[in-house]
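The structure that follows is given in the form of C-alpha cells.
Every protein chain except one is present and positioned as in the full complex.
Labels A and B are assigned to the chains in the order they are written; within every chain, residues are numbered from 1.
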Amino acid sequence: MKIMQCPLNGPRNISEFVYGGEVRQMPEPNLCSDEEWAEYVFFHDNQIGLVQEWWLHAPSGYWFIAERHTATDDIVRTFDPSELFKERVEFAPNPEVSAA
Amino acid sequence: MTSTRLPAPMGLLIDRDQPLGFEFAGQRYQGLAGDSVASALLANQRWLLSRSFKYHRPRGPLTMAGQDANTLVQLPDEPNALADRFPLTAGLRVEGQNYSGSLDNDRGAALGLLGRFLPVGFYYRTFFRPLGVWDQWEKFIRKTAGLGHADLNFKPQYHDKEYRFYDVVVVGAGPAGMQAALTAAAAGVSVLLVEEQSLLGGALSYHQFEADGESTRAQREALITQVENAPNIDVMLNATCNGWFTDNYLPVIQGNRMHKVRARECIVASGAYEQHVVFRNNDLPGILLCSAAERLMSWHAVKPGQRAVVLTGNDEGYSTALMLHAQGVDVAAVVDLRPELHNPVLAQALAGQQIPLMQHSTVFEALATKGNKHIRGVDIRRISGRGQVDSHSTLIDCDLLCMSGGYMPAYQLLCQAGAQLSYSDERCAFSLSKLPDHLHIAGSVNGMHSLDKVLADGVRAATQALVNLGLSDSVAEPVTCDRVVNPEWPIFPHPKGKEFVDFDEDLQAKDIVNATKLGYRDIQLVKRFSTVGMGPSQGRHSALPTARLVADATDRTVTETGVTTARPPFHAEKLAHVAGRIFSPYRQTAMHHRHLEMGAQMMPAGSWQRPAYYGPAVERDRRVQEEAQHVRSKVGVIDVSTLGGIEVRGPDAAEFMNRIYTFAFLKQPVGRTRYAVFTNEQGVVVDDGVASRLAEDHFYVSTTTSGADAVYREMTRWNAQWRLDVDIYNVTSAYAAVNVAGPDARKVMEQLVEDVDLSPEGFPYLAYREGTISGIPARMMRVGFVGELGYEIHVPSSYGEALWDLLLEAGKPWQIRPFGVESQRLLRLEKGHIIVSQDTDGMSHPGEVGLEWAVNRKKPFFVGCRSVDIMMSLPQKRQLVGFRLPADSPRPKEGHLVLRGDDVTGNVTSCEYSSTMGGIIGMAYAAVQDATPGSHIHIRVDGGKSVTAEVVSLPFYDADNARQEL
Partner (left out) sequence: MSQLKIDTPSPVVFSKRSPIYRQQAGALFAERDGAAIALQVTDTESRAQLQQSALLDLSATFRSGVRGRTASQWLGQQQLPLPAQANQSVTTRDGELVLRLGNSELWILGNPLRDNSTLAKQLQSAPASAGCYPLSCQHSHSWFVLSGECRSAVMAKLCGVDMRESVFGPGALAMTSVARVSAIVVSHELQGVPVFSILSDCTSATYMWQALLDALQEFGGSDAGIASLLPAN
C-alpha cells in the first residue's frame, strides 16, 4: 500500500487519504464563454506527466496538494495549498446585474 | 502398517518417540509427530493421494514442499489442504478428493480414455448444441467439476491482523536469506526473517553440498545459532509472505493472523523451484523431484523407494543419487540429459558406488503398474536432437524416479513489484532484473547455485540495503555464478501423449502447441485458452516449459515470449485472512437505546442506525400511517441527530455561505433560518439543509445525513483556494437533535423551554432561538419539513438522552409519541418536499426540481452558478411533478419508468400510500409537456402493467402552508 507524505502529519498509508480532483484554474464564471466554462467543468488533459492534485488527510481534515506523475504514479512532492493560493479570491459580479 | 524410518541424522523434523495414529481414505495409519500428512503416508508406502483434475489420473507428491497441487486432500472442515504441508495430528481423519467411487478405484479415470475428445479448450466448443442440451450437461459437470467439498455449517475461527514495522525484511530463510539477515542485523537495524516452512535453512536442511552432508549440516547449524542469538532479528516460521505491495508493504500470513509488514528495505531470498522433465507418464506416483526425495529423507527419515532411477540435467541430481544410495536405496542408473560429462568428481563418486551413468539420455516414458497407480520402470533413450530421441529403448525396473529438469527462480513477489524476467539461451534459465528501489534479491532466485556464491549474494544484498538506509558506505560488489544448472530442452513429446507440462490442469505438451496453432500466440492468450498455470500451483512448474514451447512454436525468443503476469496472492489465501477481524464501523445517536427500548425497527442509513418505525415488523404499514397521523393531529418527536451540522464562523462567514449555497445569505437576519441548496460545479443539486444565523459572523447550517462529510470536505477545499477569513467546523457529532412536530408541539415546548418567548410572535415560523431546557443549552429552529408546527432542538450530544427523556415526560399530557424515518418520509412527501439523491439524480439542476426560487443570480458567485445559468437557459426536457392515484391502484415504486408512448420521459422518485390524503401520492420526472397539473402520465409498474396517474400541484397537503406557520 502506497505511502503518502502528508505535509502536516508525515508519512501515512494512502488509505488515510481522499483524492480531491486536479488543481485547476477556474475561468471567471461571469465573463467567460459557455464553451470555455463547459471545457473547464468537463474536460481533462489526461496527459502523461506531472499533475497537481488535491488530497485530503481524512482523520485530520487537512487539504494539501500533491504533484504526481500520471504514468509512474510517483508522488514527487506534497505541499500546503498556501504555496499556490496566497491571496483572497474575489469573483467578478454578474454582468447582467451590473448592467441593470 | 508399520513403517521403518532412516536413522539419524535423517529426520530433522520428526520425533521418533511420538507416534500419531490417523486415517486416510478410510484406512488407519501411524505416523510420527513432525510428519506432514504426505510424509506419514509415504512412510507407510501409501503414494496415491489424489486424482488429477481432468483425467482423474492417480497422483502422489511431487515436491514435498507444498509447491505442487498433487497432494490436495480433504480435511473434516477444510477442502484442498496440501498434504505435504499440513502437519499430522493425532486422530486426524483425511479423505481424498475428486473421485467417483473411491480414490483407489475412481470411475472418473475413464475420462483419461476419452483424452482424444478433450483437446485443449474443448469446453469452448461443446456442451451448448443443440439448444437446451446445456441444462443436462450442467448437472453432470457440476458434480464432476471442483475439488473437495465445503462444509457449509462450519464455524469460522477468529482471524485478525497486525501491523509490523521493520528496517529490513528478508523473505526466505535459506542460506542467502539467513546470511542477509545476519549482515543487516550486524549494523544494528531491526530485521524480520520470514520463512514459509517450519524450520530454518532452506536447501541446507535437505540437500548435501558435499559427499556426506556433514559440512552442510554444520553450516546450517552455525547460521541458525547466529540468527537465534541476534536480538534484533525476529524470526517467523510457518509464515508466508503472500504478496508484494507498493512501498514494501508485505502481507505475511502465519496461523490465523495476517501481519501487514512495512519494510524500509526488503530482500527476497525466495529460492528457486526445481523443475520437472516433460515425458510420457511423468505424473505417476513414485516420480518425485530430486529435492523432494531429499526432503523426504532429510526431514522425515522416509526411504522413498527400493530401487531408483535419477534423471537429471545438473550436478545436483548426482548428489541426490549418492544420498539415496547412502540411505539404502538401490540406484539403478543416473540418466544425465546433458550432452557431455560436466563433473568428473561426481561421476567418479557414482562409479565408486557402482551406479551406472547414462550421458545425453532421457526417460522417454515411465511405465506404470495396473491402473497407473505407481511407476514400475522407465524407458530410457539417447537424445538425438531437440526434444527428439533414438528408437533404441533401455528398460529399467524401478519403483522410484527422481528428476531434476533445472530451476526456475521463485519470481512471483519480485514480478509483482515490477521486476522483469529475461531468458538466457546460454544458461537456459530465466533471471530477474529491474527491481524497484528498496527491493533486493539474493541467492538461488538470483541465479546463484554454488553455496559460497549464495552466501556472498546474501551479504551483497544486505549491504545494498544498508547503503540505502544510510548505514554503510560500502560498495556492494556484484556476485556472479557461472554454474549452469538447467538443461536446454527437457521436453520430449511422445506420440501417445500424457507428457504433462501442467500437472494441475492435466495439460500435455501438444495442448500448449495446439493453442498456438489455433491462433493464441501471446503467452497471455495461451494461458487463458488452455488454462496453463491457472491451477493451484500457479505456474511454478508449467511456466518454464510453456515459455519454451510457445517460443518454439511461434518462432520467437523465450525472453520475448515470457511468462504471464504474477499477481498476489502467492499462495491460496483464505477469505478469513483477508477479512481479518472485520472492522465495520457503525454510528449511533445519543438516543439510540431509547429507540430500542421503545420497540423501534432500526435501519441503516450509511453507517448510522436510525429508527425506521416503532413496533413489530408485521405491523409496519399500519404503524407508519399511525405515526404520521399522530404528527398531523397531536404531537410526535423524531431523532434527527444524524443530520450533518457545520459551524461557519468569522468575518467572512456570510460571504462564504453566499459562495457555497445558491441562496442569498449576506442579508439573512440574525435569529432567522434560510433554506440552503448546494449545487456542484456541474450545476447539479447535491445537498440541502437549513442555515441559521446565530450572529453576524456565525452560521449553523445543516446537511443531509449522507452528505455531511462530503459537504464539509467541499467547503474546506474551496476555502483552501478562496482564503476567506472563516472557520469551518464539522459539528455533526457534537450535537444531538430532535424535531418536535404537530399541532400540540408548542404546548410541549412550553413545559420545557425556560427562557424563550414561544408565542407565535416571539418565535415565528423560520426563526432561530437559543435557550435552556432543564439547564441544557439548546439551539432551536422552527422548520416546516413535515408540514406541521414544528421545532428542531439541538443540544450538545452528551445531553441527548436526557433531552429525549424530558420531552417524552413533558409531552405525556398530549400523548407525545416518537415517529421514525419512514413516517417522516411520508409526511414530507405529503408536503411535496424533495429528498436530495432520492428525488434528485446526477443531472437534476434546480429548475427541474422546483428550486428556482432558492437560486439567487444577483450575487457574483456560488459554486456551479454558471452551469445553473446554462442548464436553465436550455430547453427543458423534464420536470419533477407530483401525481396521485386512487388507493386501490397498483402502487408504483421508486425507479418505475414514466412513458410517453414508447419514449421513456422520466421515472418515479418517491411514492407512498397516504391515509391522510386517502390515496397514493408520489413524485416523478415527467416530460415538460406533461408537467402542468391536470395532465396525465403513464407509469410502467411491476408485471409490465401501466397505470395512468394525474399530475397535481404540490404540496398535496395544506396548500397554504398554514399549519406549519401556526
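A few remarks follow.
Here, a contact is a pair of C-beta atoms (placed from the backbone, for glycine too) under 8 Å apart; a residue touches a chain by one contact, two chains touch by 3 or more.
Every value quoted in this text rests on a predicted model; they were computed, and no experiment measured them.
For the omitted chain, the shown partners it touches in the full complex are A, B.
Contact with the chain not shown here comes from a single listed residue; of B:431, B:450, B:682 or B:733, that residue is B:733. Only one residue in the set B:427, B:574, B:587 or B:857 touches the chain that does not appear here, and it is B:587. The residue from B:663, B:785 or B:799 that touches the chain not shown here is B:799.
Within the complete assembly, residues 8-9, 12-13, 15-16, 57-60, 62 of chain A touch the chain that is not shown. Counting over the whole complex, chain B has residues 160-165, 260, 262, 581, 583-590, 593, 607-608, 641, 649-651, 727, 729, 731-735, 774-776, 796-799, 801-803 touching the chain that is not drawn.
Following the convention adopted for this analysis, only the chains that are shown with their structure count from here on.
Averaged C-alpha coordinates put the centre of chain A at 31 Å from the centre of chain B.
Across the interface of their complex, chain A is touched by residues 245-247, 249, 659, 681-682, 712-713, 716-717, 720-724, 730, 857-861, 865-867, 870 of chain B.
Here chain A touches chain B in the complex through residues 1-3, 18, 20, 29-30, 32, 34, 37-38, 41-42, 54, 56, 61, 63, 81-82, 85-94, 96-97, going by the rule given at the top.
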